[in-house]
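Before I ask anything, here is the structure I am working with.
All protein chains of the complex are present and in place, except for one that has been dropped.
Moving on to chain A:
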Amino acid sequence: MRPYLSVWKLRFILGMQYRSAAIAGIATQLFFGMIFLMIFQAFYSGSAAEPPMPLDRLVSYVWLQQIFLSLIMLWFRDNEIFQLITSGNVAYELCRPCGLYSFWYAKLLGQRLSSATLRCFPILLIVFFLPKPFRLSPPASPEAFVLFLAALALGLLVVVGVSMFIYISVFWTLSPVGSTLMISVAGEFFAGMIIPVPLMPHWLQTVAGFLPFRWTADFPFRVYSGDIPAGEALWGIAAQLVWIAALTAAGAWTLRRALRRIVVQGG
């Protein structure tokens, strides 16, 4: 465990150095959050039908997306790992008495957590004090909040499990562009980052239910606002655990395959 904790820590420290990136990120996320909310508000006020999700829950949904962006976004990536693979520096990583999968997994967790730590508190502070329809409401109940934290943490493990496939694919493709684009476009859509999952047509919701992506963002955010009640949330957490097990097992297996046929690039 020690090596993985240590690489996590170093990646965390490294991530904490990027203050200006965080400030720029905060501004961007506030801007996008407001835009999304204004669009949804316009739709809601123009529609006579009963919306599938009340506006205040939708507001929490969108703000939580922006606050925890670095925990849930699939395009959020560690370019260093790509460089390691394409330049052949991965040679050094292979001379270490560690499993490469767990090592990178810990590294990615550290990177995402450091970025989230830098960004989430300022945004959180601001959106709690915004004027009414745009204000973030407190969690539905203390239980909902605890379940939300658990779901968000497990969701992070799912995201990293999915993103590991992007890194592993680079052993074959040698360029991260294609796989990042494909996985992140599909992933973000089905995670409800573009249209919240409850607002999707039913058949699309069914599709989303069979994919891992909605467990990363849609699920924890709806637990927060009480849109998913506590009992159902426990089942969801069980589903998250199953996904984590499946993704890491498949990822580790694929990485082992990749390493058997590896060609360390360059001299």
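We take it that contacts are C-beta pairs under 8 Å (C-beta built on N, C-alpha and C of every residue); 3 or more make two chains touch, one makes a residue touch a chain; residues count from 1.
What we mean here is this: contacts and distances are computed from a predicted model.
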Task: Among "Rieske 2Fe-2S domain-containing protein", "Cytochrome oxidase maturation protein, cbb3-type", "4-hydroxy-2-oxovalerate aldolase" or "ATP-binding cassette domain-containing protein", find the name that the UniProt record gives to the complex chain excluded from display.
output: "ATP-binding cassette domain-containing protein"
- prompt: Hey, which of A:Leu55, A:Leu94, A:Ile194 or A:Ala246 is the one touching the hidden chain?
  reply: A:Leu94
Field: Touching residue (missing chain; options A:Pro3, A:Pro133 or A:Pro229)
entry: A:Pro3
- request: Just name the one of A:Arg19, A:Lys132, A:His202 or A:Arg260 that touches the chain not displayed here.
  value: A:Arg260
Message: Suppose we count only contacts with the excluded chain; which residues of chain A make the list?
response: 2-3, 5-7, 10, 13-14, 17, 87-89, 91-92, 94-99, 260, 262-264, 266-267
